[in-house]
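A single protein chain has been removed from this complex, and every other one stays in its place.
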Amino acid sequence: MEKEINIRRIAKLARLHVEEDEIERFERDMGAVVSMVEKLPDFEDNRIPLDEKDAMPFREDEVKPSMERARVLQNAPKTEAGCIVVPKIVE
Amino acid sequence: MELYEYSALELQKLLKAKKCSATELTQSVFARIDTVEPKLEAYITLTKDNALKQAAKIDDKFSKGENAGALAGIPIGIKDNICTDGVLTTCGSKILYNFVPPYDATVIEKLKAAGAVFTGKLNMDEFAMGSSCENSYYKKTHNPHDILRVPGGSSGGSAAAVAAGEAVLALGSDTGGSIRQPAALCGVVGLKPTYSTVSRYGLVAFASSLDQIGSFGRTVGDAALLYDAIKGYDSLDATSAAREYFNIADKLDGNVKGLKIGIPAEYFGEGVDSEIKLMVLKAAKELENLGAQLINISLPSTDYALSAYYIIACAEASSNLARFDGVKYGYRAENYENLVDMYERSRSEGFGTEVKRRIMLGTFVLSSGYYDAYYKKAKLTQNRIAAEFTAAFKECDIILTPTSPVTAFKIGDRFDDPLAMYAADICTVPVNIAGLPAVSLPCGKLSGLPVGMQLIGSKFSEQTILNAGFAYERSCGEYGNVAKI
Partner (left out) sequence: MMDYEIVVGLEVHAELSTQSKIYCSCKNEFGAQVNTRCCPICTGLPGTLPTLNKKVVESAARMGFALNCSINRICKQDRKNYFYPDLPKAYQISQFDVPLCEYGFVDVLFNGSEKRIGITRIHIEEDAGKLLHGDSFSGSLVDFNRCGVPLIEIVSEPDMRSAAEAKAYLDTIKSILECLDISDCKMQEGSIRCDVNVSVRPMGSKVLGTRCEMKNVNSFNGASHAIECEAKRQIEIIENGGVIVQETRRWDDDKGMSFTMRSKEDAQDYRYFPEPDLRTIVLEEEYLKLLAASIPELPNKKRIRYMNEFGLSEFDAGLLTENLDKANFFEECTAKGLVQPKNLANWLTGDVTRSLNEKNISLNASNLTPAKIVRLVELIEKGIISNTAGKTVLEEIFATGGEPEDIVREKALSQVSDTAELEAIVKKVLLDNQKSVADYRSGKSNAAGFLVGQCMRASAGKANPQMIRELLIRLLEE
């Protein structure tokens, strides 16, 4: 099992900023936890079965009133024209 | 005895007999809070005004002879990862420092309907990640039995508040032991119900397949009473079990004759403090004296549980916490150059170290190339652990173990050592992995520090484990008193 963990790549995926001096610490901490994985047993059949008995009941296709916009957006850091504002995105 | 010292069951009788009013009871609890909170710091937010308003409404109903609900007038604290409409809900994190939910969790709606009085929102390890309450952005809660020590976590505030009389009952959440371990360290009763029996709608998710909301009380009966009020099918939670639910609190009779109690060797090994082992085994003997039968069993996959747990929990958490991105709610960094910068700064400045560590770990185990080796393997291990429990429950009715391998450690002792912190969970984690119900109840003290024993049941057997706990408590427990601070 590969022991090398690319902290920078993971941080990017997770949208976390990691300082240079944190990288080594993260490598160490995560490396220690990842070694715990060595303890897991091996399995012959690698497929996770779907449990037919655990069937989920569906929701009926019925409309219920939406929440008033002011309440939906009440925690937004920045709003404008009834929307949430984020830095300008160039698509 | 002060009003805040009574158990919920006792208070129900006092209220019914009009020996006290809901308002008096609420005032008594808040007076207690005023006295001890500076030392304990169990609460993030106190809701005294609302509580008194709720109490007044209850008293009004009482005076009119109306049915005020199963928990009418009982002051209850709520762990701060359970959404409360109009009341700050921080999850112990900076990233939700100003988050006021516009809706109530299902359990809150149920408690409101039951007439409960809410005292406030209780401190916790950030996003329920931790075993000491030291990972809270806001404050460190102190153990009422020794304020230099941790109350346990992540529901440290809930356990401490109930132990200290700052609430009669409290809600907590348990993903890997977050109700049971603090219950053990604080000398109170903590119940983690069977996965799917209490709605998760409104519980800020940590690990969706493991999280459960559960109850704290100073007595087994109290924990049962609160569980009764929050359990049940919820159509808003697709993982909720649609089945018949029966009340338990009124059915506890303490009869354990013929009850087969499994003692698993793996939980009494090196990792657990020897004095704790002795104390817990002594408690088992007590149950044997009451008519139960002790059986030695083995759960060989116990060793894998911690690894499987951290992989599954962190993987799910990394996804569940991705929504905290500074866009729609919560903390948004002040300075950023573009969108990605905003994401990275908001999340890095808003999350604490332990949370970041787990998000990184979770992201890693799910990332391409590693999914099969880690996440999939952990899920297969999970199935195996669950199967082992199922097989064990063919030989016994309940399983008895220590809850925590140590008593409350000193604040700051384990903070920088994640593996040492994770080791605190070895007795509790397997239960979440298998989705089983388990209760921790006090079974003694070591050097003045509480010790808890854990009773694990098969799925949906809350009544069996609570009844066994009740039997023990009735026979030995004077541990349910409010701690002297």
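So that you can tell them apart, the chains are marked A and B in the order they are listed, and the count of residues begins at 1 in each.
As a convention for this text, a residue touches a chain if its C-beta (ideal position, glycine included) is under 8 Å from a C-beta of that chain, and two chains touch if they have at least 3 such contacts.
The structure displayed is predicted, hence computed values, not measured ones.
Student: Just to verify: which one of B:113, B:236 or B:419 makes contact with the chain not shown?
Tutor: Counting the whole complex, the residue in contact with the absent chain is B:236.
Student: What does the interface between chain A and the hidden chain look like in terms of residue numbers?
Tutor: So the residues of chain A touching the missing chain come out as 13, 15, 48, 50-52, 54-56, 58-64, 66-67, 69, 72-73, 78, 80-89, 91.
Student: Which positions on chain B touch the chain that was left off?
Tutor: 82-83, 89, 91, 96, 99, 101-103, 105, 200-205, 207-209, 235-239, 315-316, 318-319, 322-325, 327-329, 339, 343, 363, 366-368, 371, 375
The criterion applied here is as follows: only the chains that are shown with their structure count from here on.
Student: Between chain A and chain B, what distance separates the C-alpha centroids? Give it in angstrom.
Tutor: Once rounded, the distance between the two centres reads 24 Å.
Student: Given the complex with chain B, which residues does chain A contribute to the contact?
Tutor: Counting only chain A, the residues touching chain B are 1-2, 5, 7, 9-11, 13-18, 26, 29-30, 32-34, 36-37, 39-41, 43, 46, 48, 56-57, 59, 67, 71-72, 74-78, 84, 86-87, 89.
Student: Using the touch definition from the top, list the residues of chain B that touch chain A in their complex.
Tutor: Residues of chain B touching chain A: 98-100, 102-103, 235, 238, 242, 301, 303-304, 306-308, 310-311, 318, 322, 325-332, 336-345, 347-348, 351, 356-357, 359-361, 363-364, 367, 370, 372-374, 376-381, 383-384, 418-419, 422.
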